[in-house]
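My structure is below; once you've seen it, I'll send some questions.
Only one protein chain is missing; all other protein chains are in place.
Chain lettering (A and B) follows the sequence in which the chains are written, and residue indices restart at 1 in each chain.
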Amino acid sequence: MSVFILRRLLQSVFVMLAMTLLVFFGVSIVGDPIQMFAPQQCDQRCVDALRASFGLDRPLWEQYGLFLASALRGELGNSFQFGLPALQVILARAPATLELASAAVLLSFVVGLPLGMWAGLKPDALSSRVIMTASTVGFSVPTFWIGLIFIMIFSLWLGLLPTTGRGATVTVLGIEWSFLTLNGLSHLILPATTLALFNIALVIRLARAGMREVLFADYVKFARAKGLSEFRVLSTHVLKNILIPIVTVLGIEFGGTIAFAVVTETIFSWPGMGKLLIDAIEVLDRPLIVAYLMLVAVLFVVINLVVDVIYSLLDPRVRIGGWR
Amino acid sequence: MSGTEGRWRALAQEFARARGAVAALLVLGLILFVAAAAPLISPQDPYDLRQLDIMDNLQPPGSRAFSGMLFMLGTDGQGRDILSAIFYGLRTSLLVGVLSGTLALLLGSVVGLVAAQAGGALDSLIMRIVDLQLGLPPILVALVLLVVLGNGADKIIVALVIVQWAFFARTVRGVALVENARDYMEAARSLRLPRLRILFTHLLPNCMPTLLVVGTVQVASAISLEATLSFLGLGLPATEPSLGLLIANGFRYMMSGNWWVSVFPGLALLATIMSINVIGDRLRDVLNPRLRH
Partner (left out) sequence: MVFRPITQDASRLAALMNGEVDIIDYPPTPDLPRLRQQSARFTVSEIASDRVIYIQMSFRDQEPFVRGNDGQPLPINPLRDPRVRQAMSLAINRDAIRDRLMGGAALPTGNIVPPGFFGFSEALRPDPFNADRARQLLQQAGFPQGFRVTLHGPNNRYINDQQIIEAVAQMWTRVGIQTEVQTMPRNIFFTDVIRGDALTIPGFDVGKFSVWLSGWGTATGEATYTVRGLLESFNPEAGSGNANWGRYTNARVDAISRRARVTLDSNQRLQLLIQASEIGLRDHALIPIHFQVNNWAHRAGLRHQPRVNERTYAWDVTRAR
């Protein structure tokens, strides 16, 4: 087990390094940031000074080396737009995105699991067919469009929910969370649901497939033969076994959900780091783009590691460590 | 080859048993026809600025232009007929989706086959790269690529190919490994048949079913991703709006009650993506009976 974790950690480091290379050199190709941000009255001396202050006059390899060194210290340069350390700017907005993504994943569990299990239990019922069709819709609908439709229906026509922004927050452990207030929740529902649709569809399908597979397994028949109530059979034996692929997929999807939040945040003006990225891309604020990608890479690596560990705990076959 | 023909016919019959899938096929057929025939059947060429009149902007569905033309689905902020814009927009979306999907399929298949045939260290290396690529969220990869490459239809296709090729590579490699171990492959090798011939006449046909399923799902997500990128402003030029850009532009008019600018292009997009997904689902059921419920 520890060998397994060690090996994964090493792979993660390698992945991170590859990411930094790609990100740094990729973004360096794009235009000269000094031209973008130098004030109009800047003459050649002023431009040179600006360039030196950002460290952009050194050869690219040297810049990369410096970048790596300071990245390990936790410094990723100052944002061109804000003048503040890029990492600080992103981290300030990260809780909002994490909250949104977590709410979406939670929703996909809470909504998708029961619906999928029902569809697996009674696959020929009309309700099941409706559920499966709905899951195909949820799979196919473009997130940005359904977000607009939600705003139109629930905010404009019905006036039930607010359209934009994050609601009132409560500070816990030094970070502001908005789901702890009623107002915050009302702001969270639409964006979280929009973001969750794809995942809900996914969970429904996985749950249904899992149900079909597990319901006819020997150990379930055995449990039924033993005289256990249907509910007990479902909740103890069946549930545990269909949870494995669902947890794995959701874990992997969590990272994807965080990334895809850029679209949802743009529509709902949710003050998360995804929106920050889109704005930074528009004005080519290189340090901010790099900082965002680095943070997301770290998040991904951590999430994948956690998922692997949980998976190995749930499925004893994997614990041997040789199942790659 | 009558055996294969018979097999395809049986598959088609099996496919047709699900009414939903047949309906999806019809819908997709209609969409393809509309997209192909767009210049012929559109009331207006929405990309030709000469035919637009700002005096006709934001007209509701069913109204008429000063010239008498009927705006069946209304107009957008520049006076563009929404129906025509949808026809042309579908064209762009389908072209970009299918082209990038096909290129990704070709690229991925080659890589996958090479990995399977080579084995050993090369296989390991390739699969590491594939895993890395698959771990990255498509939207971020596409965003960063477009920032580096700039805007334009060709750049988007490149970005989408890079996002998708790894799916095909992994699939093809998987199938190739399985097939390689089979008896008939052993037989073909012992007969000293040329490698390429083995590839084309034996390996590829067996990869086809899986490729077909993966391909349809990929095309659907490529179309969705292109629309999302256009929505974020990283897509095609403003005077040749794709469906995503139409929806984005429509957002600003939605509040004042001009809902049609966003809703109709979105419905067209949804119909396209959904029909492809339904067909892909059915194909998966038909071609992998073991997984069918």
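Quick note on the criterion: a contact is a pair of C-beta atoms (placed from the backbone, for glycine too) under 8 Å apart; a residue touches a chain by one contact, two chains touch by 3 or more.
Keep in mind that this is a model prediction, so the values were computed, not measured.
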| item | value |
| --- | --- |
| Omitted chain - touching chains that are shown | A, B |
| Candidates A:47, A:121 or A:189 - the one touching the absent chain | A:47 |
| Sole residue of B:43, B:61 or B:77 that reaches the chain not shown, by the stated touch rule | B:77 |
| Candidate in contact with the missing chain, chosen from A:163, A:181 or A:248 | A:163 |
| Omitted-chain contact residue, chosen from A:15, A:71 or A:151 | A:151 |
| Those residues of chain B which, in the complete complex, touch the missing chain | 48-50, 52-55, 57-58, 77-79, 237-239, 251-258 |
| Positions on chain A contacted by the hidden chain, ascending | 31, 35-38, 40-44, 47, 151, 155-156, 159, 162-165, 266-269, 279, 282-284 |
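Keep in mind that, in the parts below, only the chains that are shown with their structure count from here on.
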| item | value |
| --- | --- |
| Distance from chain B to chain A - Cα centre to Cα centre, in angstrom | 24 |
| Partner chain B, residues of chain A touching it in the complex | 15, 18, 23, 26-27, 29-30, 123, 133, 136-137, 139-145, 148-149, 151-152, 156, 208-209, 212, 255-256, 259-260, 262-263, 266-267, 277-278, 281-282, 284, 289, 293, 296, 300, 304 |
| Residues on chain B engaged by chain A in the complex (per definition of touch) | 20, 132, 135, 137, 139-140, 143-144, 147-148, 220, 224, 227-228, 231-234, 244, 247-248, 250-251, 254-255, 259, 262-263, 266, 269-270, 273-274, 276-278, 281, 291, 293 |
